[in-house]
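Here is the structure we will look at, set down as structure tokens.
Note that this complex is displayed minus one protein chain, with the remaining chains in position.
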Amino acid sequence: MNKRRPYVRPMEGWWRKNPYFIEYMVHEGTALFVAAYALVLLIGVVRLAQGEAAWKAWLTALQSPLSVFAHLILLLAIGYHSYTWFKIMPRTLPPLSLGGKRVPGGAITATGLIAVALASLALLALAWRIST
Amino acid sequence: MNRPLKRSNAPIFWGLFGAGGMLAALLGPMLIFITGIAVPLGLLLPRSAMNYAAMLAFARHPLGKGFIFIVIALFLWHAAHRLFHSLHDIGIHGGTLAKLLTYGLAAAGTVIAAGALLATGF
Partner (left out) sequence: MTEQIIRMEVMRYRPEQDEAPWLQSFDVPYSDDMSVLQGLNYIKDELDESLSFRWSCRMAICGSCGMMVDGVPKLACKTFLRDYPGTVRVEALHHFPIERDLVVVLDDFMEKLERIQPYIIPRQEQALSEGEYLQTPTQLERYAQFSSCINCLLCYAACPQYGLDSSFLGPGAIALLHRYNMDSRDGASEQRMELVAAEEGVFHCTAVGYCSEVCPKHVDPANAVNLNKTRAAGDYFLRFAKPKGRCQ
């Protein structure tokens, strides 16, 4: 008789058992906030299409303290998404060399974060120019 | 693993996930700051920055229209793909309901955004 009886361990709760996996679940979880913000914008576009009164009501809703607080949370969550997105980037890009030397991962992440800063400034400048 | 290999259709969804993730990483924080904090509070930008006439003009301009559509659609598809995988991660494996709640909602949102943007006129 075959005495082999390989034991397969369950995966339940795997993400709670290692700090690395907890961080992974947190940065994956930022997707909920990205979806929430997309929904805010979607409602805005629908209200815009419905005419001036509807748009003004949406703007008023955005000015409520609750909305501003919610946007602060969104800002934190999506800011964390930006950071983690570029933190993983060295693992997703082909090896880059500069002057015959391999570009270290930290430099790739830093370049990404600088790109975030530049894109943010450009967007703010654009909004400022349109509105004044 | 000896079943015949079937080509995965993931590249479509993975591509949208990647494009949306990149866009959200680059522009997400500042967009939220502008529309949700700065303009509502009149901080750095005037409260009138998002008045009806200005926003209608923005949504009617081809570039503005494209920008709004791409931001909403790609953010939704990015989130949908990530959340679909997160459901799998916590033990809810790729059923029809999981697909409807993620990719289905993203598709619905995309259609609604397109409809609203068409309705704002040109």
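Here the chain labels run A and B in written order, and each chain numbers its own residues starting at 1.
What we mean here is this: a contact is a pair of C-beta atoms (placed from the backbone, for glycine too) under 8 Å apart; a residue touches a chain by one contact, two chains touch by 3 or more.
Computed from a prediction, not measured in an experiment: that's the story for all the values here.
Under the touch definition stated at the start, the shown chains contacted by the missing one in the entire complex are A, B.
In the full complex, subunit A contacts the hidden chain through residues 3-9, 11, 14-15, 17-18, 20-21, 24, 28, 88, 90-92, 94-95. Residues 1-2, 5-12, 14-15, 85, 88-89, 93 of subunit B touch the missing chain (whole complex, contact as defined above).
The definition used in the following text is that only the chains that are shown with their structure count from here on.
Averaged Cα coordinates give subunit A a centre that lies 12 Å from the centre of subunit B. Listing the residues of subunit B that touch subunit A in their complex gives 20-22, 24-37, 39-41, 44-50, 52, 54-56, 58-59, 68, 71-72, 75-76, 78-80, 82-83, 85-86, 89-91, 105, 109, 112-113, 115-117, 119-120. Within the complex formed with subunit B, the residues of subunit A that make contact are 11-12, 15, 25, 28-29, 31-32, 34-35, 37-42, 44-46, 48-49, 52, 55-56, 59, 62-63, 67-68, 70-72, 74-75, 78-79, 81-82, 85-86, 112, 115-116, 119-120, 123-124, 127-128, 130-132.
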